[in-house]
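Note that one protein chain is taken out, while the other chains of the complex remain in position.
Chain lettering (A, B, C, D and E) follows the sequence in which the chains are written, and residue indices restart at 1 in each chain.
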Amino acid sequence: MIRGIYIGRFQPPHLGHVYAITKVLDEVNELIIGVGSAQISHTLDNPFTAGERLLMLRLALMEYNIDLCKVYIVPIPDIGMNYVWVKYVSMLVPPFHIAYSNNPLVLRLFKEAGYLVKRIPMYDRSKYSGKLIRKLMLTGGPWEKLVPKSVASFIKEIGGVERLREISGSDEVI
Amino acid sequence: MIRGIYIGRFQPPHLGHVYAITKVLDEVNELIIGVGSAQISHTLDNPFTAGERLLMLRLALMEYNIDLCKVYIVPIPDIGMNYVWVKYVSMLVPPFHIAYSNNPLVLRLFKEAGYLVKRIPMYDRSKYSGKLIRKLMLTGGPWEKLVPKSVASFIKEIGGVERLREISGSDEVI
Amino acid sequence: MIRGIYIGRFQPPHLGHVYAITKVLDEVNELIIGVGSAQISHTLDNPFTAGERLLMLRLALMEYNIDLCKVYIVPIPDIGMNYVWVKYVSMLVPPFHIAYSNNPLVLRLFKEAGYLVKRIPMYDRSKYSGKLIRKLMLTGGPWEKLVPKSVASFIKEIGGVERLREISGSDEVI
Amino acid sequence: MIRGIYIGRFQPPHLGHVYAITKVLDEVNELIIGVGSAQISHTLDNPFTAGERLLMLRLALMEYNIDLCKVYIVPIPDIGMNYVWVKYVSMLVPPFHIAYSNNPLVLRLFKEAGYLVKRIPMYDRSKYSGKLIRKLMLTGGPWEKLVPKSVASFIKEIGGVERLREISGSDEVI
Amino acid sequence: MIRGIYIGRFQPPHLGHVYAITKVLDEVNELIIGVGSAQISHTLDNPFTAGERLLMLRLALMEYNIDLCKVYIVPIPDIGMNYVWVKYVSMLVPPFHIAYSNNPLVLRLFKEAGYLVKRIPMYDRSKYSGKLIRKLMLTGGPWEKLVPKSVASFIKEIGGVERLREISGSDEVI
Partner (left out) sequence: MIRGIYIGRFQPPHLGHVYAITKVLDEVNELIIGVGSAQISHTLDNPFTAGERLLMLRLALMEYNIDLCKVYIVPIPDIGMNYVWVKYVSMLVPPFHIAYSNNPLVLRLFKEAGYLVKRIPMYDRSKYSGKLIRKLMLTGGPWEKLVPKSVASFIKEIGGVERLREISGSDEVI
C-alpha cells in the first residue's frame, strides 16, 4: 500500500489541482491532501479559511467522482521552522511514502527528510493558478471556469469575491 | 443539510466512539470529527500522534461500514485560550450547526458561542473509555476487545503498547 | 510623580482588592492594575475573561469613588518565561517605580529587575480571597458580600455562577 | 448603554486620533481604544511600546478634556489568525456594540463577526497620519504640531526621535 | 568521528552530571550537552536560567579538567510537541550519532527517530540528584558537597539559595 502526500494552500482549489490529484491517484493507493498555512485567511493571497478550503476540496473531489475513501484532507498550520516542518507535518497526517510538489523548498525539505519526492503533473499552469484566479476575482474577470462548478457555487454562497474585494480596500470593479 | 461536530482526543478510538458516531450520524447529514490536542503525543494520557489517530478513526469507520463521504476527520491543535477556542475550531473545519460532547467545558464553550449543543449518546462508559484502555495496555490487561479489530491491529503494528510502557518508565508488565 | 504597579488575576475583583488599591493609592500618584493570565478564562481557577475582569475592576473603582484618572487597568497575557516577565510587563504598561505584590515569585522577579517592591496591605485575607469566593459560588454559599455590589450585579448579569458550575461538571448545588 | 471600540496602532497618537475619538464619543457612552500590535516596538513603523502608547493616549485625552471615565485603553497583541482575531479582541476588552475603523480588513472582520461597523470620522487624513509623522521625525521635519502638546513633550522626554533615527541606521538629518 | 548528545535540565549541574559526562567522553569524540527547558527559571524545580546553567556547566568542566574543545553546551527551549522534539533538537545542535539519557521518554523519542540510544552511567543516583540538591537548599541542608566547588561558589555569588527560598514563599529555614 503506497500513500502519497500533496500539500498546497488551495486558495481556492481549482481545476489544475483536480487534474493533479487525479494523476497522483493513478500512482498511489491513498493520497493525503495537506491544506497549508491553515491558520491564515482574509488576506489577498489567502482569502479562505482552512475549513472553507477543506469543504471546497471535498466538493471538488465529489464533483469529479474521486473516491473519498482514498483521500485524507488535513489542515496544516504553519510552524515557522523549515528544518522541522516535514516532521511536524508527519505528526499531523498518517504515514506516507511519496511527497508530491512543484515547490522547490517543499521538494528539498521532503528529500532531506529521506522521503521519495515527485513533481506534480500540472495542467496548463499559466491558466490554472490560484494567483491568477484571485486576481480575476478582484478585477471582475472570468474566474468561474477555472474552478470546479461546486467550488464556484460555494464561493458565491459565502460571498468570497466580496470578501476579497473588501479586504483589498475596494468593492469597486477596477 | 445539517452538519455536526464531535471533538475528542481518541487516545485511542474505541467502540464507545464508534457507537457515538453511529448514533450522531442518525441525526445529522455530515459529521466533523475533531481530533483534539493534536500536537500532543508520547505521553501516558496521549500516546498516539494526531496522524495515527486520524488513521485509526478511518480504519474504525471503514470496519463498521460508516460512509466516509459523510465524515470529516480533522486534527485540532490546542490554542490555550478557552474563550477563543470555538472560533479557532470553526476556522479549521467546515461550517457546522450542532456540537456534540459530554465534556462540560466543551458544551459550555459551544453554547456561549451560540451553537446548539447536544450530549453524546455513550455506550457503557465505564467500560469503553480511553483512560481504562490505556491502563489495560500498561498493565497487560485485555484492551483489544474494547477497540475495533482494525484499530487493535494497527496499534500492534506500530508497537503502540511498547511505546506506552517505555514512556511510563517500565517495559515490564506490572 | 510616582507610579506603582499591582498585578493580580482578579478572579473576580473583591473587597480585599479594593482595600489594597485604596491603600496603595495613598502612596503613589498613579497605579497600574495589571490583570494577569489575561488569555485564560472558563476554568475553575480563572472563570472570567480579561475583558470581564477589566469591566468589573472599573465598576469596583467607580463604586468606591476611586479616581479613574489615577489608575491604568491593563490585561497581561502570560509569557511563560519568568526571567523575562518583568520586562514583558513593562513593555505593556507605562513606566513605573514601585511594584506591589504579596506573591513571593512576583516580588522576587521585580526585585531582581531592579524595582522597589512593597508588600500589599491586605484586609482579612482569609475571608477576601478569590479562591474562597469561587468555592462559595460553586457550592451555593454567600459570595456576594465579599465583592463590590456592582461586581456582584455584573456577575449575575452574565451568568457567571452558572458558568463556573457548568465548567465544574455540575450545575447542582452540592 | 452603547459601547464602541476603535483599534489603531497609535504610532504615535496624533490630532487626527483625538478628533476621531471626540467624534465617536458623541455617538457612544463608552469607547474602548485598542492599541494594536502591542508586542511590537523599536521598528520604523512601530517605534513606541504599547506602554508608551497607552501613556501618550492618556495624555492626549487629558489635554483635550476627554472624560477618562468613558474610555478604556487596552493593549492588543497580534494573534496572527485573522478569522479568530475579533473573538480574541473581545476576550481582552469589555463587551461592545459598534466597531469603528477605516481599515478595510478590520471592518470586514468585525462585520463577519456580526458587529455593527462604522467608518471613523477623520480630520484631514493626508496631514494627520502616523506614517507622515514618523517620516517627519526621521527627516527633521515639523512633526510636533501634528500631535497633542503633551504627546510631543513625552516623545522628547524619552528621546523618541533619536530612537527612530538610530533604528533607521542614521542619526543624521537627511 | 562520533558525536554524542546528553540532554538534562542541570538545575543545578552536580557531581553526578560530571561523572556521567566524563564516562560518556570515553565513548565519543565530542559531546553535545543540551540544557533543556531553557526558557524556564525561577521555579522550585527550575531555579536557574539557561545562561546560569551554561556558565555552571562550563565551570564544572573546567574544574574537572574536561577538554572544552570536545564539548558543545547548548540551551534547548521546550517545544511542546514530543513527536517533533528530536528533530527540533537536531536543528539547534551539530549532527550527532548517539543519544545518552536515562529518561524513558527521551530514550524512546531518540530511538523512534532512528538514533542509537544508550543509558547514561550514573554515580550514586540517590545522592547526586537535582531534586535532592534543591530540597537541601530549601531546608538548609548540606548541598554544597554534591556539586563542583566552582558551581557552589557561583550559586552563592548570585544568591541562588535565597532565590529558591524566596520563590518558595519563605526565606526561613524550615
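In this text, a contact is a pair of C-beta atoms (placed from the backbone, for glycine too) under 8 Å apart; a residue touches a chain by one contact, two chains touch by 3 or more.
Keep in mind the model is a prediction, meaning the values are calculated, not measured.
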_Chains in view touching the one left out_ = A, C, D, E
*Consider the whole complex, including the chain that is not shown, and state which of E:L44, E:V93 or E:L136 touches that chain.*
E:V93
*Options A:N29, A:N82 or A:T139, residue touching the unrepresented chain*: A:N82
*Could I get the residues of subunit D that touch the absent chain, sorted low to high?*
39-43, 49, 163, 166-170
*Considering the entire assembly, which residues of subunit C contact the chain that has been omitted?*
81, 83-84, 87-88, 90-91
_Residues in subunit E touching the chain absent from view_ = 38-39, 41, 49-52, 54-55, 58, 62, 68-69, 72-75, 77, 90-95
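In the analysis below, only the chains that are shown with their structure count from here on.
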*Touching both subunit A and subunit E: give me those chains, sorted by label.*
B
*Between copies subunit C and subunit E, are the contact residues mostly the same numbers or mostly different, with half as the line?*
different
*asked:* Centroid from C-alpha atoms only, then distance subunit C to subunit D, rounded to Å. What do you get?
replied: 26
*How many angstrom lie between the CA centroids of subunit B and subunit D, rounded to a whole number?*
45
*Can you tell me which residues of subunit C touch two or more of the remaining chains?*
39, 41, 49
*Draw the chains as dots and join the ones that touch; what shape do you get: line, ring, star, complete or other?*
other
*Listing of all chain pairs that touch each other, if any do*: A-B, A-D, A-E, B-C, B-D, B-E, C-D, C-E
